[in-house]
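What follows is a structure written as structure tokens; I'll ask about it next.
Complex shown without one protein chain; remaining protein chains in place.
And then subunit A:
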Amino acid sequence: MKIRKADIILAVVIAIIGIIASVYLTLHDTDVRNGQVVVYVDSELYGKYPIDEDQEIEVKQGDHINKITIKDGNAQMTFANCHNQDCVKQGKINDMSKSIICLPHKVVVEIQSDDRKYDAVSG
């Protein structure tokens, strides 16, 4: 048995593909599986909602109304009757590094992940 040049080239090419893939995945590895949209009002936990279930959450505190929409794995503040509308302008969030904050109403929307980031896949 002799290892040939072509074997080494093939191994190197595959290794390079693997390295490129890992670099790519590391750079794009912020999105969340099994994530939950967590809403805080005035630093108190208001509710947790699965990010993969499309729904609309209404947060009412007296005259203060915020509406959070979860759709296609994104959370977004779709309506707020606050004066600056910063939270609405923030748009969609879908990873753990971001949050939506409505300062006037003290509403914070965060995304949290379950302790294990990836599901097990049977081999």
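The rule is short, and it goes like this: a residue touches a chain if its C-beta (ideal position, glycine included) is under 8 Å from a C-beta of that chain, and two chains touch if they have at least 3 such contacts; residues count from 1.
Simple rule for what comes next: contacts and distances are computed from a predicted model.
Colleague: Out of "2-oxoglutarate ferredoxin oxidoreductase subunit gamma", "Putative Se/S carrier protein-like domain-containing protein", "ATP-binding protein" or "Gx transporter family protein", flag the one the UniProt entry gives for the chain missing from this complex.
Modeller: "Gx transporter family protein"
Colleague: Considering the whole complex, not just the chains shown, which residues of subunit A touch the missing one?
Modeller: For subunit A, the residues touching the absent chain are 1-4, 6-7, 10-11, 14-15, 17-19, 21-22, 25, 29, 33, 118-123.
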